[in-house]
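A single protein chain has been omitted from the complex, and every remaining protein chain is retained in its original position.
The block that comes next holds subunit A.
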Amino acid sequence: MGSSSSRLDRVPGAKDLMEETGFSETNILCLYDRFEVLDREERGYLRLEDFEAIQQLAVNPIGDRIIGAFVFPGRETLDFPSFVRVLAHFRPTDTTWSRSGSQPEPANSRTRKLRFAFSLYDQDGDGKISRAELTEMLQAMLGMQVTDEQLQSIVGRAIQEADLDRDGAISFDEFKKSVEKVDIDHKMSTRFLR
C-alpha cells in the first residue's frame, strides 16, 4: 500500500477526484497512466492534436464529436481532472445509489449518461436535437452509401416517432423516452480494468 499511495501523490487532486467521480485508486492510477501516454509532449494537459493522434478515433464516424465533448468549446486544453470527469460518465452504474440523497447526482447515473449522449447530438447546445443536427449525425454514421432522400426519410421518420410535442425537434425528455427500452446502464458503461 505504501508504494501506491506515493504513486497516488503524483496525481494532482487525486483524492478529490476519487470522491467526486467514484473511481477507485487503481482506476485513477490507470487513467493517469493513459493520460501521460496521450500527452506525448508532457505538457500536463491534452490538446486537440493529442486526441487526433489516436488512430482508431480517426476511423470512428463520430470521432470528432467525441473529441469535442472532451475538449469543451472555448477551451483549448484538457487537464487531468476534466479528463477523468468526462470518463466518469462511463463507469458502470452503482446499484446502491438512491435518488433520495443530499449528494448531487453522480456522473454515472442513467440520466447523466443520457445527457452526455444528448450533448453529442445537440451540437449547438440549445437543448433540442433539431432536424439538421440529426441529419448531420446520421450522415456521419452512414457515410457515403446513402442518398439524400433516404436520409431525409429516415430522419423524418425518426423525428416523427420521437417528437411527442410536435415541435419538430427532439428535447431531452423525448430523447430519454425514445431510448427507455435500451439498457443504457449496460450500453454506456465500460470496465476500467487494471
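Convention: a residue touches a chain if its C-beta (ideal position, glycine included) is under 8 Å from a C-beta of that chain, and two chains touch if they have at least 3 such contacts; residues count from 1.
Keep in mind that, in the parts below, contacts and distances are computed from a predicted model.
One chain of the assembly is not displayed; among "Cytoplasmic tRNA 2-thiolation protein 2", "Two-component response regulator", "Sodium/hydrogen exchanger" or "General transcription factor IIH subunit 1", its UniProt protein name is "Sodium/hydrogen exchanger".
The residue touching the chain not shown here, chosen from A:M18, A:L48 or A:A158, is A:A158. Seen across the whole complex, the unshown chain contacts subunit A at 31, 34, 37-38, 51, 54, 56-57, 60-63, 66, 70, 87, 90, 92, 95, 117, 120-121, 131, 137-138, 141-150, 152-162, 168, 178-179, 181-183, 185-193.
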